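Below is a structure I'd like to ask you about.
Every protein chain but one is kept in place in this view of the complex.
Then we have chain A:
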């Protein structure tokens, strides 16, 4: 579904992505793990057109989408829930969701999307008239993911959904990611919490200083000694 081929991205003189190759197949949860500055968010930024690739290609459903503007990419069915849950703080929960459906033309079907998001996150339904800035961290993360779903993406990109959340909320968010995936949305998950990410993913990529150093089934990766030492914190 998504194929990234030899992708290079620079921030000024800094060579952030040094030839990334990765693939996401329909129906999968794929996770990108790695430490700070490995290039995880840069990869997502380049896929979604926020950053320009210096070379390399991004293909989505057989179409070359390298460096086309973000608005086009959203229309093609990729949605990003950005790092640090960037919701629109002064707008209500409902308005946030409404903006998630911004590129959609099929007004009649938007209601089903609301239903779906409210089904996944009943908490958001309770608070739909509340401004997003007054939500708790976990609720804001739910809103960021829910808003990402409003554009009916075929591929949902999640950037650090567990960031700054209490452990029980992390478990809850990951359960929800699994159910979103089971409903038919392919997920590319970027996480620092490698053990959680590998526990729900089908496949994983390990990123180190802008390069993919390892890729395998999530099970095999989480049993791998090197990965365990570097990212899982137990030997």
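The rule is short, and it goes like this: a residue touches a chain if its C-beta (ideal position, glycine included) is under 8 Å from a C-beta of that chain, and two chains touch if they have at least 3 such contacts; residues count from 1.
Simple rule for what comes next: contacts and distances are computed from a predicted model.
In the listed set "Allophanate hydrolase subunit 1", "Amino acid/amide ABC transporter membrane protein 2, HAAT family", "Dihydroorotate dehydrogenase B (NAD(+)), electron transfer subunit" or "Ger(X)C family spore germination protein", the entry agreeing with the UniProt name of the missing subunit chain is "Amino acid/amide ABC transporter membrane protein 2, HAAT family". When the whole complex is considered, the residue among A:6, A:55, A:71 or A:182 that touches the unshown chain is A:71. Across A:2, A:38 or A:80, the single residue that touches the chain missing here is A:80.
Against the chain not displayed here, chain A makes contact via residues 48, 50, 69-71, 73-75, 79-82, 86-92, 94-95, 98-100, 102-103, 107-108, 110-112, 114-115, 118-119, 122-123, 125-126, 129, 131, 147, 151.
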